[in-house]
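All protein chains but one are shown in place.
Chain IDs A and B follow the sequence of writing; residue 1 opens each chain.
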Amino acid sequence: MPIGTMMSDLVRSLFKKPATELYPYVKKPAPARLRGKLTWNPENCSGCQLCIKDCPSNAIDLVTVDKATKQFVMRYHVDHCIYCAQCVVSCRFGCLALSNEDWELAIGNKEPLGIFYGKEENIARVLEQLAQAGAEQPAVPEE
Amino acid sequence: MNLSLHPILVLLIFPGGLFLLASGLVYQWADRKLIARFQNRVGPRFIQPLADTVKLLAKEEIIPAGVHKGLFIVLPVIALAAALTAGLNVPLFGFQPAASFRGDLIIALYALSVLTLTMGLAGANTVSSFSLIGATRTLTQLFSYEAPFLLALLGPAIAAGTWQISKINDYAGQNIWLMLAQPIGFVVSLIGLMGKLELPPFDAPEAETEIVAGAMTEYSGRGYALFRLGKDVELVIGLTLVATFYLGGLANPLQFVIKTMALLLVLALLQTAFARLRIDQTVGLWWRAGALLAVVQLIAIIVGRYLTTVF
Partner (left out) sequence: MSADINKFVIPIGPQHPALKEPANFEFWVDGEIVTGASVRLGYVHRGIEKGAEARTWVQNLYLMERICGICSHVHATAYTLGVEKLAGVQVSPRANAIRQIMGELERIHSHMLWLGVAAHEGGFDSLFMYSWRDRETVMDLLEKISGNKVHYSANLLGGVKFDITPELAAEIHKGLEFLDERNRFYLKVVNQDETFIGRTRGIGTMNAERANFLGAIGPTARASGIAHDIRVDAPYLNYSEFPIKVQTHTSGDLHGRFIVRINETFESIRVIREILDHMPPGELTVRMPRRIPAGEAVSRVEAPRGELLYFVASNGTDKPERVKVRTPSLCNWSTVLSLAIGLRLADMPMLLTGIDPCFSCNDRSVSVKRGTQDPSVWSWEKLRQYGIEYYR
């Protein structure tokens, strides 16, 4: 009548290191394909907005600064994103990528979660416009 | 070892009272840490049981509707008091018991049973169905392991010829370890200790996945902290009893620590090795295997003594 069939494993574990990873003191390297934070390279963007249409959680917006010269600014809501990588696949020009290093994204306040990607001057212009629009009408809560 | 301290100091500070409570927390930590290591986990840090107790004492105590308020508040206090009282009769930390008299084995075991009884009463007092089932199971388990456990502790008492724990301690210290001379009794007493302390696999009375927390379900805050402290103290005293009787007595603090910690290691291994037994399986096991083995051991001892007196 066998009882205690796990005994050998149990006793051996007493002399082994625990299997627990002591995060955050010890961090395992993330696998290469890890889907972390989104990054956007505006070089090849044609403004087709397929990525925006396909996003399941409305995490990305494209603000057109100048359509003729293809100057866009992408607004990325880190807190809406579900890291599914559909946008990466939808983009025919390879502008989007999910980082495999930047994945510790928990934060205490909402401010840093709305990220703007693009050329410096474009971002500055968009932020100016938003600030102007914000001063003219009362702030509407983000959807 | 003899300790000449004023009885009040013994009762309140050392080696009973506060020191006993603190050592209860240390033994709880050792138990949890060993179980965790057996399961390949890290386990709690040293200060965890103290942190738990402090947190519980600081929480609001919610008294559920429909209970007898006085009983609800008083029962945890009685539980802890009973456990601490039992500490006066056993050789805690290797020192001579503070209050030793003839027949104190019965009193010590009775005090520990009062602890279990108060937990059963506490469960029956509350109106929640989980507590009622937990109380039923606690009392059922109490009825099933008491007899074999007492018989198993009786073996060394017969061998020593006395019911006084300090005298049994001296006897055990001078003769061959009773673990070798009465192996069946040792096994029954060890398993009986697990039943008494409601350790897995005999933790049906407080089966977390079936009845939330059994008799303790409605307790929170101070009452819960006192019950848990009572159980920790019961752990220390239970280990002391078994170590005294079967592991060659406790003559000084060093022997106490080594022997009880060795017993705790074995207990932790046994806790992790089995699935939980249902309450009917527990009763069946005890009233068949447990009682039978204990009686067999007793008969063996009596026959042995008779033979030694004849030859």
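One rule holds for everything that comes next: a contact is a pair of C-beta atoms (placed from the backbone, for glycine too) under 8 Å apart; a residue touches a chain by one contact, two chains touch by 3 or more.
Computed from a prediction, not measured in an experiment: that's the story for all the values here.
Within the full complex, the residue among B:W29, B:F95, B:F130 or B:Y224 touching the omitted chain is B:F130.
Touch with the chain that is not drawn comes from one residue among A:V63, A:C84 or A:L113, which is A:C84. Of the residues in subunit A, those that touch the hidden partner chain are 1-6, 9-10, 19, 31-35, 53-57, 82-86, 89-90, 98, 100. Touch with the hidden chain on the side of subunit B covers residues 38-41, 129-130, 132-133, 136, 200-201, 203-204, 207-212, 272-281.
The rule is simple: only the chains that are shown with their structure count from here on.
Averaged Cα coordinates give subunit A a centre that lies 54 Å from the centre of subunit B. By the touch criterion given at the top, residues 3-4, 6-7, 10-11, 13-14, 16, 18-20, 22 of subunit A touch subunit B in their complex.
Of all residues in subunit B, only 34, 36-43, 269, 272-274 touch subunit A in the complex they form.
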